[in-house]
Structures are given as C-alpha cells and as structure tokens.
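Below: one structure, written as structure tokens.
All protein chains but one are shown at their positions in the complex.
Now for chain A:
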Amino acid sequence: MADRLSILIAEDNAADRMLLSTIVNRQGHRALTASNGLEAVALFQAERPRLVLMDALMPVMDGFEAARRIKLLAGDALVPIIFLTSLSEDEALVRCLDAGGDDFLAKPYNRVILEAKIKAMDRLRRLQETVLHQRDLIARHNEHLLTEQRVAKAVFDKVAHSGCLSSPNIRYLQSPYALFNGDLLLAAFKPSGGMHVLLGDFTGHGLPAAIGAMPLAEVFYSMTAKGYAMADILREANAKLKRILPVGVFCCATLLNLSFQRRVLEVWNGGLPDGYLRRGEQGDLVPLVSRHLPLGVLEPTTFDDKYEVYPLETGDRVFLWSDGVLETCNVDGEAFGEERLRAVFRANQEPEKLFDEIQQAVVDFRGEAHDDISMLEVTLVEEESLNRPPQTFTDSGLMGALDWSASFEYRARTLKRFNPLPYLMQLLLDVQGLRAQAGALYTVFAELYSNALEHGVIGLDSSLKRDALGFARYYQARSERLAKLEDGYVRFHLEVQQAEDGSGRLAVRVEDSGPGFDVATALKAQPSNELLCGRGLRLISQLSSNCDWPEDGKGLRVEFVWPAQA
C-alpha cells in the first residue's frame, strides 16, 4: 500500500493499546506500541515513525514531555502528534498543544474519526515535506546562483580591471555588484597617450544586465590598445551589442576620449543622463548631453558615431553618472533630480571636493547610505603626473622583418570613414626596436594623419581653434567637409632599416592632396603650449628623432631611430 505509515502508539492501558493498534493495522499502517513516554521516545529514535498517537497521562514519563522530546528529535520534519485523551478541561487541552500536539482524539475511540484524522495529519505531513524539499531546493539553487555570480564577477573583474580606473586623475563610485545592476565602468590608456573612459548602464538587472558587459569591455580594451579612435570603438561596440543582445536589452553609455597632449575632450553620449564638464577658474558647467540612442539599438548602417569636441585646460573636470544618482529617492518618494545636482555645483568652493559633495548630497537626500549608484570624475592633468604602465606585447618581436619599405595611399572614400592608424601601428610595432617608443609613435602618426587630412585634404584652418567657440566650429566644419569629400588622398611612405647590432631607423614621409602649407610659419606662429592650435606640429618635432619638410610644405618627413639592443 502506497501510503502505509508507521504509527507510534503510546498508551499505558493495555486494552486501549490493543484496540488502537488493531484499528491502525486494519487501516493498512504499521503500529508500533509503547506503554509509557520514555518507551515512546526510545521507539521514536529507533524507528522514526511518521505519526504518533500519544496518551496524555502515563506513568514514568507523561505524554506532554514525550511529545516535546519527539518534536525536538524530529527537527524540521513534521511528525504529527495526536493526543489521546479524555481530558475535558480547557487547561489540559492547551497543555497538549503547548507540548507540540497537533490534534486530539477523545475516548471512547471512534475508528472512523481516527482514520480521518490520520489521513488529515498525513496530508499536513506531506505538505510540510514538500515545503522542506522545495526550501532545500531553493537554497541549493540560490547557492548555485551565487557561486555562478561570484565566478562571473571574478572573470569580469579580470577583464574590467585590466584598465586604468586606478589612475590618480580618476575617481569613481561603484557598487561591488554593479555588474549585476548593469553598470559598467571602463578606462584605458590609449597608446598615443590620453585615455578612453566609458560609463555604461545596461537595461535590466541580474545576469541579463551583466551579459553584455563582457563583450563591450573586450571591444573597449582591445580596440583602445590597438590605437583605434573613439568612433571606431563606438561603431564596433554598437554592432557587436546589436548582434548579440536580445531585443530590449541595450546599453546607455557615455564614452570619453581625453587627449592630454592635444588638450581636448571628445564626448559621445547615448542615453545616459547629462554629464558635466566643469571648466576653468569660474567652474563653467558644460552639460554633456545625450544625442544618440543607446549602444545596441541601431543597425550598424544607421548608427551615428558623431561626437562633440571640447578644449580642455589642466584642472578641468568631467563628471558622469548613471541614472541612479538623479533617480535616488527620499522618504517622500521625490527624486534627487537635475536641479539639486546643479545646486551642489553652484555651492561648491573647492573643485577637488565636488565629488565628495555630490556623494554626500545624495546620501543626505536619501537619508541613508546605499552603494547602488555609479559615478565618475575624470580630471585633466599633466600627462607626466600619471604613472602609465608600459605597453605590453604578446610576442617577442624578434621575428619581425628588418629591412623593408612600403607605401600606402588612402583615398577619399576611405578617408571618410576608415582610420588607417591601428593597421599601420600593428605593422610598425612588429619591429622590436620601435616598441620602446610606441607611445610617441602613436602620437606622431595620429598628428601626421590628422594634419594631412584636416589641413591638407579638406583644407581646414587650424587657427580657427583659437578659442572654445572656434573649436566647436572647426569640428563642425571637419565633419561637413569629410561628408562631402570626393577626391583627395593621404600617403604614408614607410622605410625600416636595421643594422647588424640591432640599431635602426624608421623614416616616414607623409603626402596629401592639399596645396601644402608653410610649416615654418605655422611653428613660429604658435610659440605657446597653451594655445589650442598648431600644437600638433610641435608635438611631432618633440617626439620624433628628426623632422623636416620640403620648401612647399608638401610631404613632411619624420624619423625615429633606436639604439643597438642590449
């Protein structure tokens, strides 16, 4: 019989005991009998019956004490105890319940009622069993889930923290479990100097929100390391997220490109709340407004990588936050909001304390501390003050070609959308002798290329960049002219030579389709490092071993030399 139960009968009266065990056996259960409480407890320990019929008053140990001990031994499992009693006083019945009794059966016994009670108690017992089973199952699943999250977080931390968030010019606030809130914070040095910083906020919570973080971090770090520009990274990140994320999951993000040498900030904001650029002595606030849909929404063909460019001074600060800051609510359900945030900026006396003041204002507003908001501050500092780790290479570079030359010509349709620098850099960094000056190489090539493209091919006047307004106009004109570009080229001629002792030389010549320009004048006209234009050319001559140009200004020549290998 499927629901045959072992049932313990504790009854000191032999006739009653016999009657009860006969009833129980006739119902298909197995009766175990004890004639006092002590026997009952011992039998319970030995046989673990499923249900107990317990006389209240027995010699040696009464039913109340036996019931208490049995309930203790049973632990979480429900072992129903039905008290057998002709006790009629309320007080005695209460004692039965207090001792752990689940029901009563009055004498004289009625077998129909006893059978019904056994069935009812067995249903309760099974229910409890199911609940316990499910509780344990849930606990195991939860443990499993937490383990998975720990592993996911550990793996992710390795990827995410390969960047430069610990750089002294960056301050940030992030929950230890931000990954599972969908918040993502990435920062990496560019090979050419400067850094890329990304604050992202994936839709949703938990694993679905975390799932896109890994590929986005991977794109961000690998492309930044290879020298790709912000627009390239944005396009690739968008395309990748669009491809892999389900509909409805996307990433609101702001990507910053800080160039310490060129003193510019490039900003692309897709769906995050306005960040702020705090500029100059006066602390003018420039909102960094979202002008795009989040990453992972648009098809690659319709994605817009257009970003804004702002000139920077040393000490200028950029603030970004996820919507957690603005949406933080107080006890009345009011959101912290834009206006309160601006008030913190207005009230601020010392810019270096702003970050703490914002954080404190949010905590004060909410009335308690929480760590579920993401916030970031990046300060423009002198690049030398940053402790930049040297670039790492996965191969030894010893297999590289040692004596070669190559020429590349990039034409109008390429110039519009393709960034040739990462490709050229990979080629050149195969030369071991050049690796020590990889940063300078990146910077110089970036300058050579933008010089050739912007001043040569599309004929922009760099003196426009004299002030902030002109700066904006310059970049506006740049994207307009590039969009209309139909003719033109930029050529790189590269020549690598290496001597037996390992010393060597890279000669680069750049030509473009522009009319040429007077380099000497350009250099002379920009004596100050603090001006916005002409800085590029000065950088080139500072960073390379040699830099010269023909009379007509067409075809800048730059040389890098390296010493014999130790």
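Things worth noting here:
By our rule, a contact is a pair of C-beta atoms (placed from the backbone, for glycine too) under 8 Å apart; a residue touches a chain by one contact, two chains touch by 3 or more; residues count from 1.
We adopt the following convention: contacts and distances are computed from a predicted model.
Note on the omitted subunit: UniProt lists it as "Hpt domain-containing protein", one of the names in "ABC transporter permease", "Quaternary amine transport ATP-binding protein", "Hpt domain-containing protein" or "Rod shape-determining protein MreD". Touch with the chain that is not drawn comes from one residue among A:12, A:266 or A:316, which is A:12.
Within the whole complex, the absent chain has one touching residue among A:109, A:172 or A:345, and that is A:109.
Seen across the whole complex, the unshown chain contacts chain A at 12-16, 18-19, 22-23, 26, 55, 57, 59, 84, 86-87, 107-109, 111.
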